[in-house]
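One structure, as structure tokens, below. Some questions next.
The other protein chains are all here in position, but one chain of the complex has been omitted.
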Amino acid sequence: MDHDELQRIASVERAAAKPVEIRCCTSSGCRASGSAEVLKQLRSAVQAKGLSDRVTAVGVGCPGLCSAGPVVSTHPDGAIFGKVTADHAEGIVSTLSGESTNAVRIDPNQPFFAKQFRIVRATAGQIDPERIESYIAADGYAGLYQALQQRPDEIVADVTASGLRGRGGAGYPTGLKWATVAKMPPGQKYVICNGDEGDPGAFMDRSVMEDAPHQVLEGMAIAAYAVGANQGYVYVRAEYPLAIERLQAAIHQATKAGLLGGNIFQTPFEFKVEIRIGAGAFVCGEETALIASVQGLRGTPRPRPPYPAESGLWDRPTLINNVETFATIPAILRNGSDWFAGIGTGTSKGTKIFSLTGKVKNAGLVEVPMGTTLREVVEQLGGGTADGRAVKAVQTGGPSGGCIPADLLDTPIDYESLGKIGSIMGSGGMIVMDDTDRMPEVARFFMEFCADESCGKCVPCRVGTVQLHGLLTKLVEKRATRHDLDLLIELCHLVKDTSLCGLGQSAPNPVMSTLRYFAGEYEALLQPEEFARPPRRSTIPLTVV
Amino acid sequence: MAVVTLTIDDKPVSARAGESVLAAAREAGIRIPTLCHLDGVSEAAACRLCLVQVEGRGRLQAACVTETAEGMIVRTQTDTLREYRRMILELLFTEGNHVCAVCVANGNCELQSLAAEQGMDHVRYPYLNPARTVDVSHKQYAIDHNRCILCTRCVRTCDEIEGAHTWDVAGRGTLSHIVADMGQPWGDSVTCTSCGKCVQACPTGALFRQGSTVAEMTRDREKLADLVTARRDKKWTV
Partner (left out) sequence: MPATAAPVDKRLKILDAAIRKLQNRPDTLIAILHKAQELYGYLDTPILWHVARALRLPPSRVYGTATFYHLFSLKPRGEHSCVVCLGTACFVKGAQSLVDTVAARANVKPGQTTTDGKVSLLVARCIGACGIAPAVVLDGTTHGHVSPDQLSARLEEWTHGS
């Protein structure tokens, strides 16, 4: 593979494109609603109407509006249809010749689409994720080519200058992480892509792996070149079979095309990628647990330092980034770090994908610039609640995050602002709750999750989460007194301050944030003390802020 | 060898570079409570009892895996640390079925003596009363899972000192438990050498010699570290 070959593939692919395209989403969400059959019927309708010479029906990645799936769009006119069934196929094809259809039309200019700013998801819903040619025609692998024309340290400097921060949740500066791995003495190094997206209510990474598997691989290859690694692993949770299938196909295609393997773009750079499949353990999203799992062990975390950047997979320097982080890299290489740093806020650059779900009208994936307010996302893009009830809270960050009350919806989305109000950016789950959702029950739901997913290694998380769940159950069932509430708060502090890894340390967040903003709901459930309240032994403060 | 100086509980302490805060504190006669630490095997950093405060670090640090550094200021006995230690012990007591009065290790139990030392005089959380088993299939030893605190000292001892790797942890979360081989009775294990090192390693009455009755189970833990020293340095310290 060389640059001319890359351009040749792109121009052949562009030349082969028909003037009119009917695009049908084939990602997991729409698949579950029968989009495979829809695509089949669209293809036969095109053929039956004798339009094959100028119209083509293609399977594409997720256009985002999952709640209206299966979603079909026609191009270049840009019409979008939702909840399409196989019966609608013929009608949709007929619209190309100006006829009407009974398929549900979706306004392509509504804020859900118009207010998005797509970098990572730029090609989602546009190209065929199962064909490398389709990705190359959309400037795919141009970023890798560009990277290989520079020195590795220049790329690290570029990524640092872009201001990109880890999209997995913690927001660690990506450039700094790359620099640490790059500065380790030469020798075997690894790059791992963390696709163990476990936060309930989050599916951004699934869609990126399904819709743009090559973009993830390209990002990984650029990273490998920058830090001096020659072997990569993509760790994907087993619950994502389509993502695994598409990544596997993409690795195969890229290797065959000479974009992975040896002698990439006729340089000495070589890079191989293997997929590792999880087996149902949320804690494997924690980087040291993930490394253990890649090595075939129980996914239990170990104390840091040493950080994986110094001593990770098989004790070698290892760069671990999240799917979305890697998928952002090619665009930074193509467009420059200044361009990326110009998007977003002072401390949080670029865009972030959120999976907007729960009691919201437009559920699906949205990519917005950092600094967009929660209100814009929920009310404008999301269209408010589905049945017009009042939004009560928005949960971000999954079991590690918090519930943000409606009156704080004007908070801009950036790492620091969300942290200040007791939540976190997290990986991008955003669950809208209305006035029928009771916060202590939501807190109990998350605690049950954490107790179930605790690896069992350290005492505060293993036992503390179970006791917290017990106390919350007592509370929800109206059997708790103020003494129990005190115990609950103390225990939250213990689990947060003393647990070994991020799972335990953040497990109390949903309780603490709901106690902070919805204390009244907890108070209302308390029962009078049967006996005099025992004197407090503890000096731990009973505050949650 | 490079030496660093640091301050632990206002006392100046010197340590070899790379040495843990726990080791440095011990040498200086400062006691930091531990449960999962065992001389001679690797650290798990799992019990969280040895957490200390290090000036300039946001989070509490486990002394067993925190390297000493020049000028470090460590506190091991703040009010919060003492309270957290009591709470962790409370949690351990609620998790298993610990009945000291009928335990072989009564009087020789690290969990029991830590509770007394740390002033954990009562448990405020409900006991979880898990249904756990006792395995007496081995001809010399037995394991009572009711008394297991999952410190994994036996697992590490068996793997790192004996080299048999008979024990491992199975399950997860609060359902975690110690297993021999494929989860079979200990007596049926094909890897166990019956060396008894795991029995020496156990901090509670979970692993014991058959025939021991209440308060009879004593251990000789120094032997494990002595073995390691002998093997590594060819020095016998008997």
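Going in written order, the chains are labelled A and B, and every chain counts its residues from 1.
One rule holds in what follows: a contact is a pair of C-beta atoms (placed from the backbone, for glycine too) under 8 Å apart; a residue touches a chain by one contact, two chains touch by 3 or more.
Because the structure is a prediction, the values reported are computed rather than measured.
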Note to self: So one chain is hidden, and I want to know which residue out of B:Tyr125, B:Tyr141 or B:Trp167 touches that hidden chain in the complete assembly.
What the structure shows: B:Trp167
Margin query: Of the residues A:Ser355, A:Ser400 or A:Gln467, I need the one that contacts the missing chain.
Written below: A:Ser355
Next item on the list: Among A:Gln7, A:Gln47, A:Gln295 or A:Gln527, single out the residue that touches the unshown chain.
Entry: A:Gln295
Next item on the list: Pick out the residues on chain A that sit against the missing chain.
Entry: 28-29, 31-33, 65-67, 69, 197-203, 206, 238-240, 276-282, 293-300, 355, 357-359, 363-365, 395, 398, 429, 431, 433, 437, 442, 445-446, 449, 452-453, 455
Margin query: Even though one chain is hidden, which residues of chain B still touch it in the full complex?
Written below: 159, 164-172, 179-184, 190-191
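Throughout what follows, only the chains that are shown with their structure count from here on.
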Note to self: As a quick test, compute the distance in whole Å between the mean CA positions of chain A and chain B.
What the structure shows: 39
Note to self: Touching residues of chain A toward chain B in the complex: what are they?
What the structure shows: 281, 298, 302-303, 305, 451-460, 462-467, 470, 487, 490-491, 494, 497-500, 505, 537-540
Notebook entry, point to check: Inside the complex, what are the residues of chain B that reach chain A?
Noted result: 43-48, 51, 59-60, 62, 65, 67, 79-80, 83-84, 86-88, 91-92, 94-95, 124-126, 128, 149-150, 169, 171-176
